[in-house]
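One protein chain omitted, others in place.
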Amino acid sequence: MKLLLINPNISDSVSQLIRAEAERSAAPDTTIEVLTARFGVAYIETRFEALIGAYAAAELAAEHHERFDAVIVAAFGDPGIGGLREALPCPVVGLTEAALASVCLLGQRFSIVAISQRIRAWYRETVEHNGLSGRLASIRGLDEALPDIGNVQRNQGERLVELAERCVAEDGADVIVLAGAPLAGLARSLRGRLPVPVVDGVSSAVRHAESLVALQPGAASRGSFAPPPVKPNQGLSPALARLLDRSRDS
Amino acid sequence: MKLLLINPNISDSVSQLIRAEAERSAAPDTTIEVLTARFGVAYIETRFEALIGAYAAAELAAEHHERFDAVIVAAFGDPGIGGLREALPCPVVGLTEAALASVCLLGQRFSIVAISQRIRAWYRETVEHNGLSGRLASIRGLDEALPDIGNVQRNQGERLVELAERCVAEDGADVIVLAGAPLAGLARSLRGRLPVPVVDGVSSAVRHAESLVALQPGAASRGSFAPPPVKPNQGLSPALARLLDRSRDS
Amino acid sequence: MKLLLINPNISDSVSQLIRAEAERSAAPDTTIEVLTARFGVAYIETRFEALIGAYAAAELAAEHHERFDAVIVAAFGDPGIGGLREALPCPVVGLTEAALASVCLLGQRFSIVAISQRIRAWYRETVEHNGLSGRLASIRGLDEALPDIGNVQRNQGERLVELAERCVAEDGADVIVLAGAPLAGLARSLRGRLPVPVVDGVSSAVRHAESLVALQPGAASRGSFAPPPVKPNQGLSPALARLLDRSRDS
Amino acid sequence: MKLLLINPNISDSVSQLIRAEAERSAAPDTTIEVLTARFGVAYIETRFEALIGAYAAAELAAEHHERFDAVIVAAFGDPGIGGLREALPCPVVGLTEAALASVCLLGQRFSIVAISQRIRAWYRETVEHNGLSGRLASIRGLDEALPDIGNVQRNQGERLVELAERCVAEDGADVIVLAGAPLAGLARSLRGRLPVPVVDGVSSAVRHAESLVALQPGAASRGSFAPPPVKPNQGLSPALARLLDRSRDS
Amino acid sequence: MKLLLINPNISDSVSQLIRAEAERSAAPDTTIEVLTARFGVAYIETRFEALIGAYAAAELAAEHHERFDAVIVAAFGDPGIGGLREALPCPVVGLTEAALASVCLLGQRFSIVAISQRIRAWYRETVEHNGLSGRLASIRGLDEALPDIGNVQRNQGERLVELAERCVAEDGADVIVLAGAPLAGLARSLRGRLPVPVVDGVSSAVRHAESLVALQPGAASRGSFAPPPVKPNQGLSPALARLLDRSRDS
Partner (left out) sequence: MKLLLINPNISDSVSQLIRAEAERSAAPDTTIEVLTARFGVAYIETRFEALIGAYAAAELAAEHHERFDAVIVAAFGDPGIGGLREALPCPVVGLTEAALASVCLLGQRFSIVAISQRIRAWYRETVEHNGLSGRLASIRGLDEALPDIGNVQRNQGERLVELAERCVAEDGADVIVLAGAPLAGLARSLRGRLPVPVVDGVSSAVRHAESLVALQPGAASRGSFAPPPVKPNQGLSPALARLLDRSRDS
């Protein structure tokens, strides 16, 4: 099985974290490829940055998806996930929705621990869009600038543990999500240090993408995730245009 | 006052409908300019098309906003609206949220009449994101192909009236929204033919944008609509990059 | 255009604040008239006082509405607004719903800053009735007695700013509403002192009432905001009885 | 125990139905008194009529409550109930909330059968205000004019049974509420004809008011149902003014 | 009238508290019988203990219900209540749902004061299942071990009062529920010491069960509370098997 993970940001250091955790999580016969956005920002904290990341991810997905069994958008907040699920013929999984799928099998209420204060609004809206606000205990974030996004785990590890513990003790969380691709793999290294199950987006996404490929639930030819109806388009990259036009040929 | 309306789609015929209704709705001293997306699709019905339209709108907004007092994203579904509200220093208004603001002052429950069946899921998610699902009575859509998007009002007018009447009689709507830029101006011409108030996105957006400019509520320097924190970016159009970098200079 | 603002309370000093802010906010060709309730209390903080204010407003509206293009119920909490919207042939706008319409175009989550602790429950129920609890970050109120309701802005201004800042910093508000007619105009004078947009009920109501008159969405002859069905009544003021009987003549 | 039931409408024929069912439902040592509104309409179907009924009920309650152990506002939709609960020193119960309290002990989801189409919006908002929309299966109403409100049970009985059966078969109701004072007592006479439990507002209100008096839960001196803070008032009936001023004396 | 109260736990000391409060609350002609679970735990704090208590209560109810007019499951959290309501031919009432029915007639928002921290999640889920989360202000619990469950009122009384006061002052509660059978009767002894109405599960359940018997709403032969469809079963106690098979005979 071949999985494509798209980092919708421009940080190669984060792509390396994603790749490392994806490879640790994948089944033995799964091949992992990680692509980094050609344009965009260092990491996404806001709706505007997500808008850019979604488009960057869409271009990469359109160009490369045909070689893969499933595509993972490897940023918490799942930029562009709904659109890509419509457009691509294979399963598409986002880090947030994958983490939430794990969470829902481990407890009733969850908290998200994040890399910044600012990012919390975007995460809250992502949880709302997933229809799971009723199970969200809290979102807590670091409150310092992050000059070195590829090393936030090392530099802020203890502070992240402390935030997680407050989510359990004060907010009533049954499960903790360590959110954001820059934290990929941290859950694994914290194993046993937190009093509740800890979920990681990248490993959840890899496992669940493998499951969707194995379960073969079938593709949508009707409903709101069928491919967009074919209609005139212009000015798009060849791959995006080909994706939009594909129904014509099928 | 100068308003920029961005049609995030490539249809000049729809831009003309938008411009005509915007000019009919604006105050005498308001100047209207309508820009059409350089890339994208003929009209947006799906999440994937919205993702593309959002990016096309963001590029135009970044390039042109400085000449205007407010920016309107002139597609129902409000592609990119949250992101643009963060990034631009002026008020930003979407057709859906503007229509909903009008609706909420005219009745308790509303229905949306739309140009296609497929578009309904995207509209429902937009209403959910606006937090107003509890007041949504129904979304009804035309069920025929639309070969000529600029003439859908003329070709489907009677059918749209019939859908609106069923929203009132069967779904309990107090107010009807005629949704989608291709229907811009239809509410005006149907005045008196429907048994409840009828709301149009373009005219609502123009009026409410004028109000926001007049009320001068102030800009966000904190909270989730403050400008995105400055961080490395690459590969973006000069205008987008300038927008992302602007906090540096302020 | 002629707008009637009804203060459903007996405080002339508050009516003056309402008039001053309404005149500052209105378009040049808009005429403002403010009427003060003939009976009731000094200001509304509770459901029982709102019940009284609603009836006092209804009597004034029934008596005077025919001379106006729109009617504004000028108390936060919108006493009687749904009933008046059914009964009057012109647009009717409440301060809360008008403020919320502005809020929804400026950010995702909002807080309300109010003149007392007690008033918070009534405001929360008003937001719930507007279907916008999901976007409410918090309601914070002054906690001192208000012997001089017409001077609360002057006496408590700094404390109100402080409450607003805590709404942003601690509660996650993107927008602040300064609530209650006694605070009319305060948003204007605080402009630039708060880190997020600030919304005022009176100015929002004036602008949105003007917009509704301009948009001419049409009146309800069906749905739940059509005039009440004609049926026997007794013991009402002549104006109220005339309003209830009007369908007979139409 | 002495219970006051206030019919907030002017129909003596409905007051007789209320009295008859209240007496059939009450414990042997309970005394029932029914008062009819001095002003208002024949029966309430709309928000505007409810506004009037609320004030009429408030005046009667203020005048008479001191002789009673509890007060029942005897119209479905509970006009003025929240305000009266603040203002009166004794338990106050509305027909809707009493019926819903019974419903919640008999099943999970319920439907309301009502006397008109128009009345449904007001009932839906009442259920929403009670926070129980999630358990509401449907509201169905008669669709004919009701020239003789005191005889609607006799004239429309079979049609009401048919509506209730459809609520069970098509809408998934576990319990039926026969709503509106004009239907007082109908549930009793339909016993055994419907396939699910049937609840009546008047008998539920009488029983639950008796229970509240017996349970003696205590009155609110704090929280949002404490008496309204004393402040200047004018122009009110002596009884209403006395009620508003009472904290002064206590 | 004969009421059966089933304590789904094995603590005779708690059964005595239940009996004492039930007898204080019941009408003069009501006979109270309390049965203690034959198997299970000392008191229920978790979903797993509730699962056991539900089965223990079901066995007792199946065996004894025929001698009674109504059955009360006398543990807060209402273990097994929905199932028993389907299976038994008489009214079935749980402590939580009975307390909530009282609460909803006394105020808008309520808090629950409980005997432990751990129990809060189970109570929150019970409130959610009752559809009343929107009115829940908070759940606060004792934070000490409870070696002597039958004496928790005496040992922790002052601490429970303090928690209740914080619910009013900090969480906005209009009504307090003292939750859990081990607190049966405490509301009565605290009367007048708290600034808002206080509700007790046992007394509410007794009163409301009496009301349901008196109102005779009828039994469900359709809908989701009709008796379970007859089908093969095995290995059950004779009484449970008889209950499941009863439709055969009717």
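Worth pointing out:
Chains here go by letter, A, B, C, D and E, matching the order in which they are written, and residues are numbered from 1 within each.
Definition applied: a contact is a pair of C-beta atoms (placed from the backbone, for glycine too) under 8 Å apart; a residue touches a chain by one contact, two chains touch by 3 or more.
For clarity, every value in this text was computed on a predicted model and none was experimentally measured.
Looking at the complete complex, one finds that the omitted chain is in touch with A, B, D, E. Which of A:T31, A:S221 or A:Q234 touches the hidden chain is settled by the complete complex: it is A:S221.
Note that of A:Q108, A:Q153 or A:N233, the residue touching the chain absent from this view is A:Q108. Which of E:L4, E:A26 or E:L84 touches the hidden chain is settled by the complete complex: it is E:L84. As for the chain not pictured, it touches chain B at residues 120-121, 125, 128, 133. Seen across the whole complex, the unshown chain contacts chain A at 25, 27, 82, 85, 91, 93, 97-98, 100-102, 104-109, 130-132, 134-135, 168-169, 172-175, 187-188, 191-192, 194-200, 203-204, 207-208, 211-212, 214-226. In the full complex, chain E touches the hidden chain at residues 10, 37-43, 45-52, 54-55, 58, 80, 82-87, 116, 118, 120-122, 125, 128-129, 223-224, 226, 228-229, 231-236, 240, 244.
One rule holds in what follows: only the chains that are shown with their structure count from here on.
A comparison of the C-E and C-D interfaces places the larger number of contacting C-beta pairs at C-D. Among the remaining chains, A is positioned farthest from chain D, on the basis of C-alpha centroids.
Note on D-E: its contact pairs, compared by residue number with those of C-E, A-E or B-C, agree for more than half at B-C. To fit its Cα atoms onto chain C, chain B must turn through 180 degrees, a value rounded to the nearest 5. Chain C and chain D have CA centres that are 28 Å apart. A separation of 44 Å divides the Cα centre of chain B from that of chain D.
The residues of chain C that reach two or more other chains are 82, 85, 108-109, 120-121, 125, 128, 134, 172, 174, 223-224, 226, listed in rising order. Chain pairs recorded as touching, per the definition above, are A-B, A-C, A-E, B-C, B-D, C-D, C-E, D-E.
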